[in-house]
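Structure first, commentary second.
Note that this complex is displayed minus one protein chain, with the remaining chains in position.
So that you can tell them apart, the chains are marked A, B and C in the order they are listed, and the count of residues begins at 1 in each.
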């Protein structure tokens, strides 16, 4: 007789085989994944089918209670579902920051009313969520945020602006950090977490142009935006704790996202071989090739480190020392890789637009310029190095009043 | 009719031509210059002749007053003498830190009695001087020195130790910073400059072994050394000002020294070509060659910068921005150069001793290991970078109590 | 060899700084870019530059020039670099003007040089054919015909090639790779086609293709098969000017970055007080000083007609290029999030710097060319 979990695995596997269209398996390119929300769009019928079938089963959020629109799976069952989806290479039926990040925090800290109101539409993929944390003048110093929420009886009045909000212009709701006590002794203590309707009056989201051109990032402006008080999540002025929790979920969500997303991966050596004709072995060609090899080996070392981190985690060992280096290493390596490609490709990597350049060439130019944003956003390399020095290596803080 | 300065130039030139032996012209190798002092040694008769002739003329210190054994030349005449010696490639007749560094400070700050007592023997090359500034626990933080000079009526009693004293074991006298007021509000304010007899009781100089082997550096220990009070130079507790003055003279002396000393200069490309057979063009050979070329070009850029600094100085322009980078760039480039040589020469650069290795090979090994001391001694690279950031770039200090 | 500007050159530098700051600041480049201007520079500004005499600087007096030399020219390019000012000074004067000065016949000089200097006409130099600079790899062919030559092939990265009054074209005219000849092809010649190559710096860059293009014998510059030597000298002048423009752009970007480090507050202190950033900024300063010396040596070597001029120019293009890698990368990183938005000028500098690095040979190209075992030189 099968254990119930084995039975669940067999059922799940059979259901996935039957319901996940072949086109919805295997890694997806940028733009091939569905973003849930009020303006959800499908590229084809298969996408819609897969989206609707998973939604009906409650498997947008399989481990949430069914009361809130979830699948009601136990942690063991959820793990099995994830394994089977991974094994069959099923794509996630939708991407939704609400489910991956805000959802768990609501389940932990939200009131019953909030859970009932906010979770089910999320679980049906009807609401697209964005995040409002960073501010123009805060940079790495998140806690110095200034967007103010002033108490106006039954609601707050929000003024200020947020930056680096991905798809702010396409989202329905935002979870957002606001300052509710400008007098707090420590700046972390005067912050609250609220959710707000992006369609409300006074909200404006403007896409940001980057050095690489158009981007998904927006700057979001709040001009006397009314936020009902029951949209405050957790305690007043207690937002900092929730924000840290959210950022933990962000990290695991990002890795989940990464599993299914085909990044714009350019095959370094293939490109090097294409642009440096093997029959022309000038010293500069050879030196570029050696640089390419060394970057390729460094990338292998990084990939092996990802593997090792997984193995150590499964063996119950501390992985904080490795985890702390991941973002830093990956983004710095990418930057080096694109710098090399630019050196190899010459002016072919310097194109901005027009049909004088190939599609891949223009994509590389953009990706190269974008690689400069990666070492800044999501915790700049400097912040990563500080974290390694202080938390991992336990190097001392500069004492108050210290010189230098 | 010739102006008097032109007459002086003609006389000087004629005298130098007649009195400077041919063997005493042109750059000297390490160990080929005479160090004055009670234990002065000559490699050959020419050296002795040149030494004695210049001494008789008072030209060990040509611009000092004749009353103190100097040559009594005016600044203009001194400049002409330096020009003519440079033009005829005459070596300095002796090296003497006393004359180059302490002498000018004594002339400026010493009492008449001190000048009469200390300068004439110096000017005759009878006393070899060494410098006692650095201490084992001070490192870059010179002002935190601890060697104590305690008032005992007509003399001080000195206890403590100095480190990095070049040729401490071969010197007759030391000029030395000591702490005379341990209670001073600022640590710079409790320091005095004294001169002391290295042959006095309680003084011991021990050569320091470095990672490269034997060295000219000594650690000097003071065990209840009596220093008469009239050996205090300048005001009590006023040593810090004099020390800064001395260090200025050190810098110009070092450059003077450098002009005449053939450094152990290894010809990078010649060695590269010797150890990487041109008929074997492996990718690794080519990559090493490219690295060598780039170091050679960087060295050219450095040499051009030295030239430019000279031209700017002569044109009366501010050179502080360039001067601040010199030591840093030179020592870091040397380190890179030797690292490359080690990569090129393989185990031939890893020899320590014995006749299995050539003389030049062993010299390169030592010079390589020594290059690691150069980025530390005389103001570490970190100190240089701090100076550039703060004085040249005017970047702000971390405010008291600042985070990070 | 003087490695500093003399008084006259310093005056020129000051004038140029003021001129570009007022007449062609970064905002002007942004405007050109935003309206997709194909010409890539303001004709009025160029006109004023010629009136100030800058287009006459490098030519001898008998050709209508001021004989002020390339150190002086460097001062103008450096100033242009500081403000990202666009003009055809490189393409039409330094490159094409040099080719005509060095190799042109008297009639050719008479026909073109005066008008280039007054700015009433302009030429563009068409050399490269591949992804990276390689002036010794020319496959565009010029085959003798009864009436002259027929040109077939194409050129890329032709600076200011759009809307030019003509192009000076390097063509292969013999069996060996070094049998290169130079031709003037006037605008309007049948068989010439010009396409814009829109690069990240939003300047005027073109691909020019030649299909059965007939040119008369008088359009050959210098001797047949002997164009390479003329070309190399002209290119070296261009490379030195590019290095000067790069140096100016990087110095300006560095100043902006220092200002940001001094004023931007995070964690309650100016970020410029963080020692890690201080040390990196110090290294940027070091590289700028080393690059500056290399640049000045190249300009001086050109003015002295030094036998080592080619090496000096390659040293400069290499070293300035290396420095520019560091300075442009660090400038973005130190500006943080705001530095990667198009709103700030940092990105415009970054993108222009990267094109300047690639033009007429990147650091890899000039490394091999710059090093020669010539100890007497240092």
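Note that in this section a contact is a pair of C-beta atoms (placed from the backbone, for glycine too) under 8 Å apart; a residue touches a chain by one contact, two chains touch by 3 or more.
Quick caveat: nothing in here was measured; it's all calculated off a predicted structure.
Screening A:46, A:141, A:230 or A:299 against the full complex identifies A:299 as the residue touching the chain left out.
Touch with the hidden chain on the side of chain C covers residues 274-276, 278-279.
Listed for chain A, the residues touching the missing chain in the whole complex are 267, 269, 290, 293-294, 296-305, 307-308, 311-312, 315, 317, 321-322, 325, 328-329, 382, 384-386, 388-390, 392-399, 402-404. Taking the whole complex into account, chain B touches the unshown chain at residues 134, 136, 138-141, 144, 163-164, 208-213, 275, 282-284, 287-288, 335, 339, 342-343, 345-348, 350-354, 356-357, 365, 369, 372-373, 375-377, 380-382, 385, 404.
In this section, only the chains that are shown with their structure count from here on.
Averaged Cα coordinates give chain A a centre that lies 57 Å from the centre of chain B. Residue positions of chain A touching 2 or more other chains, listed in rising order: 283-284, 287, 404.
Chain C has residues 267, 274-275, 277, 367-368 in contact with two or more other chains.
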